[in-house]
Structures are given as C-alpha cells and as structure tokens.
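Omission of a single protein chain aside, the complex is shown with its protein chains in their original locations.
All chains are identified by letter, namely A and B, in their written order; residue positions are counted from 1 within each chain.
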Amino acid sequence: MSDRVPILRIGQVLLVSIQIDLEDQTVLDLQDDLAERIVATGAGGVVIDITALEIVDSFVGRMLANTAAISRMLDAETVVVGMRPAVAITLVELGLSLGGVRTALTLDKGLALLERDRTARTARP
Amino acid sequence: MTGHEVEQEETVPITSNDDVVRARQTVRTYAQQCGLSLVDQTKLVTAASELARNTLVYGGGGRMRCAAVRRAGRVGVHAVFEDRGPGIPDLDLALTDGWTSGGGLGLGLSGARRLVDDFDLHSEPATGTRVSVTKWKR
C-alpha cells in the first residue's frame, strides 16, 4: 500500500536517498528491503542520504541504528550522510546519539569513507 | 489553564500512520507561520512526531489540536495530543529516559519534553492521556 523508498546500486555500494516525509511503515519496509538487498547483491557498503529529511525522530533514528547493526552483521558498512544541523541538534536534545552509525557530511564524503574502509580491509592479511 | 490567547486552531485526527505524518506537517506549518527559528521548528515538529505516534500506538488513536498562541507579548505554537486509551499508570516512570511499554526506545515522552518549552502531561487509567506542549518564539 505505502510507497517504498528506492534502493540504488552503484558498484559495491547500495544507495538510499530519502526524499519524502516517511510514514512509519515505509521506514520499516526500508529496513527490511535493505537487509534483503545487501544479501542479494553482496554489497559491501550502504549509504543512506538524509539531506532532504527535515526531521529525524526516535523511530527513524532507531531504523538508522538498526540498519547499521544489521548491515554490519551482513558484512556491509553503513554510512548516513547529509544530516542537517537542525536535525543533529534535535537528535542530541532528544537523547539519541545513533551509537554505531557512521556519518559523513556529504554523499561524496560518505562514498569516500566506504572506499577507504574497503581498501583498509582488503589490505589486511 | 496555561493562560494564553489562542489565535488560530486546527484539529487533526490521529488514527493511522498517515495521520502522524499529517500531524507533523500541520505543526510545521504553524511553526513556520509563527516565525520559529529553523532549529526550534525542527525540535517542535520532532516532539509532535513522537507524541502523535504515542497517541496512535499507546493510546489507540486520538487527535491533535494545534494552535498559534500568544502570551505576555510572545508568540508560540501550542499542540495538544489526546487519546482515550488505557492511560499511563506511572507518570514519573513514563518520563524517565529509556522507559517503554511498547518496544520503542523509551525516548518519546522524555525526549519530547526536552524539545519544547512548556510540557504538560495528564493521564488517568482507563480514561486516556492528554499531553500539551508549547514552543515559544525566541
């Protein structure tokens, strides 16, 4: 019934760009879809772009933290990019620190972060 | 009750996930009209999102009334969330970080309280819960 957020694949990375005010069910669907796509594609990284999000409440925050934890279990690293200052300030006030979620200022920097990780991991014996 | 003048008011029913989105959009419109700073808008809308979800999930649905208000020369946005659900047995406990009765993070009530200027919680077992919040323009 509800819309689903599209998941794009660029090489080894899955890219999700959240463009609309999300309904709770859509948030849960996204979490499920991502887990499935990670396994199906063998992706090594996930980038969630929240530049367009005007708020992140505890529900969305929890989805971000869960997705990061789930993807790590499936051997993929998650980076959340583009969080607005007002959103970050609000999350801190709300008491949500998104422990375990890696973040980057922009999509570019997020992708670079995953790339650095990958080379570091492959360099290791 | 809180001694402010109501200038404009709107009621949004909260009976589905859709309505939670609608409630926060309504609050955002009011916050913008009232001239709250971007950060304050974001804080208020986030609080509204938490409270609307509580109304739906724990209160079994209800409604939100949102209003532009004025008190002592200050303008602000006031939102009241009401349900006729089971109520909250222990208010102090419910306002503690991390307490939850339904699988959430337990930040809804306590977090929402930190995001607004005025916070008022009324709840009676079996008759329902009413949470009113106000954010004033700085």
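By our rule, contacts are C-beta pairs under 8 Å (C-beta built on N, C-alpha and C of every residue); 3 or more make two chains touch, one makes a residue touch a chain.
The rule we apply is simple: contacts and distances are computed from a predicted model.
Colleague: Missing chain, UniProt name, options "NitT/TauT family transport system permease protein", "Protein-methionine-sulfoxide reductase heme-binding subunit MsrQ", "PepSY domain-containing protein" or "Anti-sigma factor antagonist": which is it?
Modeller: The correct option from "NitT/TauT family transport system permease protein", "Protein-methionine-sulfoxide reductase heme-binding subunit MsrQ", "PepSY domain-containing protein" or "Anti-sigma factor antagonist" is "Anti-sigma factor antagonist", the UniProt name of the unshown chain.
Colleague: Under the definition given at the start, what are the shown partners of the omitted chain?
Modeller: For the complete complex, the undisplayed chain touches A, B.
Colleague: May I ask which residue of A:Ile18, A:Ile55, A:Ala68 or A:Val81 touches the chain that does not appear here?
Modeller: Answer from the full complex: A:Val81 touches the omitted chain.
Colleague: Looking at the full complex, which residue from A:Leu30, A:Leu98 or A:Leu111 touches the chain that isn't shown here?
Modeller: A:Leu98
Colleague: Contact with the hidden chain only, please: which chain A residues?
Modeller: Answer for chain A: residues 80-81, 83-86, 88-89, 91-93, 97-98, 102-106, 109-110 touch the chain left out.
Colleague: In the full complex, which bits of chain B touch the chain not displayed? Write them out.
Modeller: With respect to the unshown chain, the touching residues of chain B are 39, 73, 138.
Following the convention adopted for this analysis, only the chains that are shown with their structure count from here on.
Colleague: When the C-alpha atoms of chain A and chain B are each averaged to a single point, how far apart are the two points in Å?
Modeller: 28
Colleague: Touching chain B in the complex: which residues of chain A?
Modeller: 2, 21-25, 54-59, 61-62, 84-87, 89-90, 93-96
Colleague: Quick check: in the complex, which residue numbers of chain B touch chain A?
Modeller: The contact residues of chain B facing chain A are 17-18, 20-21, 24-25, 28, 38-39, 41-43, 45-46, 49-50, 53, 97, 104-105, 107-108, 110-112, 114-115.
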